[in-house]
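Complex shown without one protein chain; remaining protein chains in place.
Let's look at chain A:
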């Protein structure tokens, strides 16, 4: 301002910010201006707080050095300023302290007390005492638990026994077992698992009545109780039902060395459950097949209602298969009360059981694939084409096809059972009603559920060597084959009346045959024999066999007819005829020519005379053949 030129120069800054650098392409990089906070810190950094004294000194020095230049109130102003700052700070602190949100005052800690080791020791002692007490209590509890080890060991011993008999595995915290027949080849869908539970001592005290076993098995409720399958053959023709019943009392008492009496209760329970499972599987098989095959040998369709399968195997003979499931054990005893009924279809029950076992076995034992490269046993066509599946699935399917049908076998067995019973009762009836000749029957000990045979021997006592009729009857489920002595095979129906007729025919023909053999022995000659001569108009006769014999000297003839009546009795009718000369001789008559010349000339003496009926009852002999022998011999001796 003191410039004498007094020229006004307007100054304008080149840029608001400083240039940091200019790049080669002419681009300028600016230093960005400081923000408020940055400038504040910048300013704060510049303050030299320690410079007060120095400044004072400096100021004094400066004052001394340059006394004239200093503003006289400068000192006071700066003191006032610092006082103001301090006052502001104080006000701020007080405000913050009053607010009590950020800052609190506390009195200065007192002088630490002098520690009292004695007191501390007592406290520690008490603490240790408490700890010791807890430890002692714990030890006591552990001891108690160790005394319980006896039960524990018992539990483990039982578990070991259980493990030896059943499949058990660990699943998480639980011990699960499996009682299904899956490993034996069953593919029944029921999982059949049970859980092994340890019974604590407290629980054991509660049920005093039971065995105090530390182990218990828990299974699904449908496996509890007892199950049986009953097979009944009901004859509905009579007024009262004849019932053959079979129940499964399937107990695996064949335990490991121990009898079932000594088996623990869980073992019995599991066995029962397994039995239930077995019955269920068997019944499921039967039901499935009964629905699948509508008619397999039964005369009526198979009806499945709930737990019952029923059908008619013969007219008015029903086969009923029932699945009986009882929850309590008392029911079992009531069922076993009738042992005779149980034993009758005993075989059916076991064969059913065996069938299922067989099916299981087949499932396990699948025959390996036949090598298509093999030369033996394969036709060229078979060798060219893979005739058999090679995968397990195909093999299982193939084995399934060959499987036995349960219901079919059951029906066959039941029918065979009925047929056998019929033949047995028939033989009994025949042997009781006919005392002459002897009928003997011997059942073959070799047979199976679908086939059995009986040998029937008919002979007259005392004349067995003379003639015997032997017939071998082979019984099937729907027909009977009779193999006769001469090698003829007859196929008979299973009807009772047909069989009875066949038997009576056998007996009458046997008598004819015996007489024929006897006549041969006694030198009589057989003139005629017809086992089935014409039946007359008489309705009471079913069949008649006739025979005509001539004595060795040809002077007497005998006619025999055996009649089979409709009331199933056999009557014999014997007539004899003497030649005229013999007739005269017997009557002590002298031949006279006074009689009719035509018929009574001497050359006709050889002809037969009148037929005379033999008084059969008065003849000596125990039975027909003996009487016949007496007759024949007496006629010859005359």
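Note that a contact is a pair of C-beta atoms (placed from the backbone, for glycine too) under 8 Å apart; a residue touches a chain by one contact, two chains touch by 3 or more; residues count from 1.
Criterion: contacts and distances are computed from a predicted model.
Only one chain is not pictured, and the protein name UniProt records for it, out of "Mediator of RNA polymerase II transcription subunit 22", "Glycosyltransferase family 1 protein", "TRASH domain-containing protein" or "Cyclin-like protein", is "Mediator of RNA polymerase II transcription subunit 22".
Checked against the full complex, the candidates A:236, A:435 or A:497 give a single residue touching the omitted chain, namely A:435.
Of the options A:10, A:25, A:99 or A:445, the residue whose C-beta touches the omitted chain is A:445.
The chain not shown here is touched by just one of A:170, A:393 or A:488, and that residue is A:170.
Although one chain is not displayed, chain A still touches it through residues 113, 115, 117, 119-121, 123-124, 126-128, 130-132, 134-135, 137-139, 141-142, 145-146, 152, 156, 159-160, 163-164, 168-170, 175, 254, 256-257, 427-428, 430-432, 434-443, 445, 461, 622-623.
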